[in-house]
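Taking it in order: structure first as structure tokens, then the write-up.
In this view, the complex is presented without one of its protein chains, the others remaining in place.
Take a look at chain A:
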Amino acid sequence: MPEMHFPWLELSILIPLMGSVLVRLPKNREFARKLCVAICVLTLACTIGEFWDFASLDRFEAHDHGGLLSYLFRQGLFVVDELSAPLFPLTALIFLMTFLSTLKTKLDRFSLSGTLVSESILLATFSCRAGWLLVVLLALGTLPPLIELAYRRREGIRVYAIHMGLFVACLIAGWALLPSEAYTMDAATISSKLTFRFLLSGALLTIAGLIRSGVAPLHCWMTDLFERATLGTALLFVVPMPGVYALMRLVLPIAPSWALQSIAILSLITSVYAAAMALVETDARKFFCYLFLSHASLVLVGLELVTAVGLTGALCLWLSVGLSLSGLGLTLRSVEARMGRIDLSRFHGLHEHTPILAGLFLLTGLASIGFPGTIGFIGTELLVEGAVGVYPLIGMAVVVAAALNGIAILRVYFRVFSGTQFSATVSFMAKREERFAVLVLTLLIIGGGLWPQPSVASRYHAAKALIQKRLDQEVSHPPPES
């Protein structure tokens, strides 16, 4: 396997990890936040370096260049491939934007060091392929929100703990039960005596992935988390979609087609259901949660279709949804920082006070539903085409979900930013750093929408390679017969 020219992955994991210790030192919280921003900029630079270096290699996968961690553990601890390569800069960017848009008033509640630890864990997760390390990192990733709920906010943790406990239990049990050679085994090895064990482990891993992704009816932890945790923490825990990543790494290579298609149909149902819930929800946080659930489920639909077009659409959508919904979520967070919790059963009329946030809300919302000219357009088109190609009638549900999401987004835009005259004694205008975040997001969303070919070509290449790997495995190692 080729090696990158610099230990990009290791650095992008270690910088936020060390930064999490560093930001605890200054007593001035605003200075600590600025330090966080600097750390995130460095991390983002490393992830962009990784993306560029990997692209220059023109291979499906590559090892990180040998560094400290590789020396301590073993060569090839961190790997990047075409699936994960763009997820690193995306994740780093989402974290950077979150720190940039954190206002002074929220610094007492938002854990800076905990968030940097989360970033480190998440980046490490995305640099792992199927293995115990991935299982451990996925489990570890559930801890920062738990700590915030239990110790910083003194909130009830039972709903979150029950679901995440089940997730970790299924993950560990599934991985432990899975034959060690499952990802390399041939047909002879998967003998009849292993069939039940194989199926059970696959089912447990699938359940784990579905819980983490919030597929209905296992999604209640997500709405609960959005109600109880800080909005920043909740956003960062779900928007990069590590649950989808887990399913891609752990389940996709070994699951039979019928199982994947079942997951796709479950995701499709979740997508429509969540879109409908977003349309009637009266709490802005829960609205965002359902909107995200609907989009994340659409990504899952595409991934489980296992067709080149559907998979390409899903991979494109993964990036566009990550970018646009993090922008939308951060906009809501900025509005919330000025207003408190947003009640959608009435109008707030904030447009005159925060025109920039209003514009960003609309832009990110439209990008998430795949409006023409935005980054989500081609991904949505590909996904719809892929879904309709596999399920001519059921696939239309993707169109229904997209339509409902579109109606929901404009409804909330109108509720938050119009409908009444609002007067405030303090300025609601966007701060300089918020403006910068808005500018970057807008340029990425519009730029990606007007010039989509490079992104689509790269995602298609990744989709083709993933399907080819799966086909190779099916040819040389057919799945077990029941």
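Going forward, contacts are C-beta pairs under 8 Å (C-beta built on N, C-alpha and C of every residue); 3 or more make two chains touch, one makes a residue touch a chain; residues count from 1.
Just so it is clear, contacts and distances are computed from a predicted model.
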Legend entry - Chain not displayed: protein name in its UniProt record ("3-methyl-2-oxobutanoate dehydrogenase (2-methylpropanoyl-transferring)", "Nucleoside recognition protein", "NADH-quinone oxidoreductase subunit 12" or "ABC transporter substrate-binding protein"): "NADH-quinone oxidoreductase subunit 12"
Inset, instruction - Using the definition of touch stated at the top, determine which of A:P2, A:G373 or A:G447 touches the missing chain. - result: A:G373
Legend entry - Contact residue for the chain not shown (choose from A:A55, A:I356 or A:I394): A:I356
Inset, instruction - Can you list, in ascending order, the chain A residues touching the missing chain? - result: 153-156, 158-159, 162, 220, 223-224, 227-228, 273, 276-277, 279-283, 308-309, 312, 338-341, 343-345, 347, 349, 351-352, 355-356, 359, 366, 371-373, 378, 381-382, 384-385, 388-389, 396, 399-400, 402-403, 406-407, 410-411, 414, 417-421, 423-426, 435, 438-439, 442, 452-453, 456-457, 460, 464
